[in-house]
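Moving on to subunit A:
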Amino acid sequence: MTAGTPAATARVDRAFWIGFALVFGLLTVAPLVLPPFWRRFVTEILIWGLLAMSSDILIGYTGMVSFGHSAFFGLGMYGAAAALLMVKPANLWVAIVYGLFAAAVVAVFVAFFATRLRDIYFAITTLVFSQIFYVVIFTWTEVTGGENGLTFRQPPLALPGMTGHPFTPQTLHWFVLGVVAVSYLLLRRITRSPFGMVLQSIRENEPRTRAIGYPIERYKIVAVMLSGLFAGLAGVLYAIQNKFTAPDFVFFLVSGEVVIFNVMGGVGTLVGPIVGAAFFLLLREGLSRYFEYYLIPVGVIFTLMVIFLPQGFLGVLRRRLNE
Partner candidate 1 sequence: MLSLADVHTYYGKSHILHGVSLEVAAGEVVGLLGRNGVGKSTTLKSVMGLTRPARGRVTFEGRDITGMAPHQLARLGIAWVPEDRRIFRLLSVLENLRTGLDRAGVDDARRQALLDKVYRAFPVLRERQYQAGGTLSGGEQQMLAIARAMMLEPKIILLDEPTEGLMPRMVSQIRDIIGLLNREGVAILLVEQNVPLTLEVSRRIYFMEKGVVRHQALAADLRADHAVIHQYLGV
Partner candidate 2 sequence: MGIQLEQIVIQTVNGLVNGMVLALVASGLTLIFGIMDVVNFAHGDLVMLGGFVGATTMAATGNFWVALLVAAVTVAVVGAALQVTTLRPLLGRDPLTTILATFGVSLVLQKYALWQWGPSARQLAEPITGRFDLFYLQYPWYRVATALFAGAIIGALWLFLKRGTYGIWIRATTQDRIMAAAMGIPVPWVHTTVFAIGAAMAAASGVLFGPLGGVTQTMGADFTLRAFIVVVVGGMGNLGGSILASIFISLLEAYASLFVSPAQAVIVSFVVLILTLLFRPTGLFVPTPK
């Protein structure tokens, strides 16, 4: 940490808020100036960024690599779908509640594993666990629509004081931006709280943290629940944006991409994973125009980054700034 004196802390803090306001402002005007394709693209980056950020709680702060975030995300989508298809009239907030509930159910199980398994065992178990959901959703056609998934209508935007308006691309973007920004600030607050410090000390040295007397299991359970809920929230947003859900989003490749976002952007930074998501999606967008098999160069870049830049872009940037 660079912060030494209170004055320096205040300066860093002010710099953060100025930076945050700047980025937030840019993202607010983005839909007004961008052409439709890029408008949609930026909204999508925000959603994937939220998902990546949620997994950073585990990867970056607690030192547990989840290869099963697709389960939270996908169940968030299916939860929202259930609400939008079954609850009449369709309501945005009910969709969110359903989505979060579905993700929370998965998170309870994963939290149970998290207290018992570490390292690669946790990673493999989350992977396999998410595949269980994938298989169930894929084969239970009567309820989930099977391979084809489910389509539904967007709920109207419902905020206090303005109800009943259908989403426009702009209002959808602003809504997503609002949710992601609030989530980010919340997560930032959490990771800097005493709770977040304990998570980081678990990452650094689990036996020592236990020896000091922290109930590690309880901390891990809360970390997984938090991570799962925010991932589920991202799933709800994605379902609302795209008006459909499919088993592909529960498949472990999505989890792998989330890990890629984290590694590319820099784990343990919250902003890094969003940057990583943006970088990955832009790379995909840019490359796929020229080369159908864009995932080949993306995979190569990712692998090289794991080897040579394990702290990601932001980690490198931070080290530069500290020097």
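Basis for inclusion: all candidates are chains of the complex that A comes from, given by their letters.
Everything that follows uses one rule, which is that a residue touches a chain if its C-beta (ideal position, glycine included) is under 8 Å from a C-beta of that chain, and two chains touch if they have at least 3 such contacts; residues count from 1.
Quantities reported herein were computed from a predicted structural model and do not represent experimental measurements.
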*asked:* Just to confirm the interface: in this complex, subunit A touches which of 1 or 2?
replied: 2
_Touching residues on subunit A, where the partner in the complex is candidate 2_ = 65, 67, 113, 116-117, 119-121, 123-125, 127-129, 131-132, 135-136, 138-139, 252-253, 256, 259-260, 263, 292-293, 295-296, 298-300, 302-303, 306-308, 310
